[in-house]
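Take a look at the structure below.
Then we have chain A:
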Amino acid sequence: MTNEELKIKLTELQPAATFQEGGEWVTINVEVADWLAFAGQLRQEEALFFDYLFCLTCVDWKTHLTMVYHFSSTKYRHNMVVKIKLDRNKPEVETVSHIWRTAEFHEREVYEMFGVNFLNHPDLRLLILPDGWEGKNPLRKDFDDPVNMIKL
Partner candidate 1 sequence: MWSFSQIANEIHEWLSKTFNPTWTLIIEMVLAGVAVIGLFAVLGLILVIMERKVSAWIQIRLGPNRVGPKGLMQSMADTVKLMVKEGLTPTGADRIMFNVAPIIAMIVAMLLLAPIAFARNFQLWDLNIGVLYVSCVSSLMVISVLMAGWSSNNKYSLLGAMRSGAQIVSYELSAGLSILTIIVFVGDLQVSKIIASQETGWWIFKGHIPAIIAFITFLIAVTAETNRAPFDLAEAESELTAGFHTEYSGMKFALFFLAEYVNVFIVCAIGATLFLGGWMPFHIGNWTDFNHVMDYIPSSVWFFGKTFFLIFVIMWFRWTFPRLRIDQLLNLEWKYLLPISMINLLIATLMAIMGWHF
Partner candidate 2 sequence: MNGSTIIFYLLAAFTLAFGMLAVTARQIFRSAIYLLFTLVGIAGIYFWIDYEFIAAVQIVVYVGGIVVLIIFSVFLTHQAGEKLPKQLLSRKIFGALAAFCGFALVLLQVFQHEFAVVGKDVPSPTVKDIGSKMLGTDHGGYALPFEVISMLLLAAMVGCIVIAMRSRPEEKEPANSK
Partner candidate 3 sequence: MKHTVDKETTLLNESQAPFAGSGEVPYDRYGDTSAGIALGDGDFQINFGPQHPATHGVLHLVITLNGETIKKVEPHLGYIHRSIEKMCESLTYRQFIYVTSRMDYLSAHINNHACALAVEKGLQVEVPARAQVIRVLMDELTRIASHELWWGAMAMDLGAFTPFFHAFRERESINDIMEETCGARLTMNYMVPGGVMHDLHPNFQKRVKEFLQLYKRKIHEYDELVTGNVIFQNRMKGVGYLSAEDAIAYGVSGPSARGSGVSSDIRKLYPYEIYDKLEFDEVLEIAGDSFARYMVRINEMHQSIRIIEQLIDNIPEGDFQAKTKNVLKLPKGDFYTRVETARGELGVYIVSEGGNTPYRIKFRSPGFSNLSVLDHMARGSKIGDLVAMMGTLDLVIPDIDR
């Protein structure tokens, strides 16, 4: 499916969503509340068939957080990006680890690095950071560690 066809199809599924122009791939902005249903559609809709979640990450914009999901279909070889805006003080989003199992590890990474709480995640605990880590989430912009971080 070409990018234009994808856009039409996605608009059918999510009329409220907006598209972000300029990128190489179709980039869609989705509301947090719609995410779980939309994710299921992305995976199950026969024409879309996004079965390969190859990148899951988060960006701290100081005012809000943005979840970024990169999808690919191994059947049709089309790609797309989903962005979800989260509240920075209470970031919560539904997990997709039951749809794409790779999300389980990636979400755990985002959980500890950005403090995003993934609802209904089966095993949400620290993966990389040492146990008992208390304090801020390292990849947020306001994180400061005067001992280990070297500023250039």
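Just so it is clear, a residue touches a chain if its C-beta (ideal position, glycine included) is under 8 Å from a C-beta of that chain, and two chains touch if they have at least 3 such contacts; residues count from 1.
In picking the candidates, the idea was that all candidates are chains of the complex that A comes from, given by their letters.
Computed from a predicted structure; not experimentally measured.
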| item | value |
| --- | --- |
| Options 1, 2 or 3: the chain contacting chain A in this complex | 3 |
| Residue ranges of chain A touching candidate 3 (in the complex, touch as defined) | 22-25, 51-55, 57, 59-60, 68, 70, 74, 77, 81, 95, 98, 100-102, 104-106, 109, 111, 117-133, 138-139, 143, 147-149, 151-152 |
